[in-house]
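Here the structure comes first, spelled out in structure tokens, and everything after it is commentary.
All protein chains but one are shown in place.
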Amino acid sequence: MDLILIQTLNAVQYGLLLFLVASGLTLIFGVMGVINLAHGSFYMMGAYLAFTLTSMTGNLLVTIVLGTLLSALLGAVLEWALFSHLYQRNHLQQVLLTYGLILIFEELRSLLVGDEVYSVKVPSWLDFSVPLGSVMTYPAYRLFMSGICLAVAVGLYFLIQRTVIGARIRAGASNRAMVQILGINIDWLFRLVFSLGVALAAFAGMINAPSATVSPGMGTQVLIVSFVVVIVGGIGSVWGALLASLLVAFADTFGKVFLPDYAGIAIYVVMAAILLWRPEGLFKS
Amino acid sequence: MNTNLLMQTVDLCRTFGGLAANDRVNISLRRGEVHALLGPNGAGKSTLINLLSGDIRATSGQVIYRGDDITSLSPHERSLIGIGRSYQKTNIFPGFTVTENCRLAAQSREPRSGHIFSDAAAWSLYREAVDDALTHVGLADVADRRAGELSHGQQRQLELAIVLATRPDVLLLDEPLAGMGHEESLRMIELLRGLVASHAILLVEHDMDAVFSIANMLTVMVNGRVLMTGTPEQVRASQEVQEAYLGSEETHHG
Partner (left out) sequence: MSTLITSPSRAVIIAVFFVLLAGFPQLNQDFYTELVTRVMIMSIFAISLDLLLGYTGLISFGHAGWFGMGAYVFALLGTKYQLTSNLWLTLPAAMLVTAFFSFLVGLFVLRTRGMFFIMVTLAFAQIFYFLFHDVKALGGSSDGMNLRGKPTTAIGNWVPFELTDTNTLYYFVMVLMAALLLFMALLLRSPFGRALQGIRENEHRMEAIGFPVFRYKLAAFTISGAFAGLAGYLFAILNSSVNPEMLSWHQSADGLLMLILGGMGQLWGGVIGAFTFMLLQEVLSTFTKQWHLWLGIAIVLIVLFLPGGMISIFERIKGIWKRRFA
């Protein structure tokens, strides 16, 4: 029973983390119509930023704030320099160009920080375990992480659904030309959405760094799982991304527990099942 | 049963969210008739033509073709039984030649997909259908040009040639004269006149002169509903129609 509880907590934590990454991906898909394979690289970048910045500042919170801002800035620059040219291009070109970016990012990381596996220390004030029931305990940092991710998710919901900017984002997704006629600067809107997506992914990487390891393959791993989340949730649907993230996280976590030999395909089985029922994902945008 | 009655709808409905784009529409298409669909923008004409061609699914009601319920048939199935549709926004194969555009349409009747080693362009079967269609619409002299390089009027002609090459019995024509000049429009109307005897034609068109010169049956739609169906004289004389539509949407030539 305690095992189930622990795994449930793990699944929720993983799900919320995935949501942060996947929501950026699905927003960029839905609003700008761009498929961005390099999205996983932003997650990896966040993790490596966490490593380098905590080495410099020694403070995780400062790192996260600074890192997120830097990532958002990088996102804006990337959008201006590269991605804005992709909106008119066909899907294949988007796929290949962003794939090329993955190669570039991976090598840059290799050159700048090396290929080793690093770890980031959990801040001392969170470095304890919370008792669960009589025997088991659970790392406080993970609970903290889940809480923060949940808060960010709620914040994202409010941004998209309840603010003027969110309305413009949603409008831009459905009718670009109309939004321009209304005098809204679509270029800056897209830049904002892109930066937001990058920042979310990087933030996820940063906040998860103390809990997992910082390793070279992490970008690719999270990218493909994010794709599965977007497939299951539906393109452009943030709500779908949330549900799908939790679904995928539970499938993955409990898949590893009950069927360790087939753990890798658990999420794809879920995906295939959902596609049978809803060929375009849970929520078609 | 009237053997000229090829296609009809029974209380056909289509809603989008809360909006009834088509509300219990009843319409009949007969061979030898040009049945024009009139109505202001938003009346539901596009929706109806999409429901007839199968591009949109009906929410309720039926589409009957030669006595059979075809409501659940997909666009390609409808094309194969003899329902042809042309599009308002030119929907051709711009990268292919005019000939290839029509040849593909003709191929749909005799797909021969198993013949993977023979040259599709060499078949006389297709060649004849192509020649027929191109001569009919008057594009024979540009047969070898890339469709994307044709003038707008020629592309509208090709739009029709593609449909004709599929040898349909019912023609659903969505603004065939769209963007055409006066001369071209007259030629197109003559062309359509020649098709009337052998086809049942549904015509959506904003050019009132064209409509009244060729249509022998009119259905006026407003807000998704059929306001009235009748001959041009009956429609012209109707007070309701006068109020609802005519006088504000007319376009005149010359």
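For clarity, chains are labelled A and B in written order, and residue numbers in each chain start from 1.
Going forward, a residue touches a chain if its C-beta (ideal position, glycine included) is under 8 Å from a C-beta of that chain, and two chains touch if they have at least 3 such contacts.
All values derive from a computational prediction rather than experimental measurement.
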Identified contact with the non-displayed chain, of B:T9, B:Q107 or B:Q157: B:Q107
Touching residues on chain A - with respect to the absent chain: 29, 33, 35, 82, 85, 89, 91-93, 95-97, 99-104, 106-108, 110-111, 224, 227-228, 230-231, 235, 261-265, 268-269, 271-272, 275-276, 279-281
Residues of chain B in contact with the chain not shown: 53, 55, 74-76, 79-80, 84-85, 87, 91-96, 100, 103-105, 107-109, 111-122, 162-163, 166
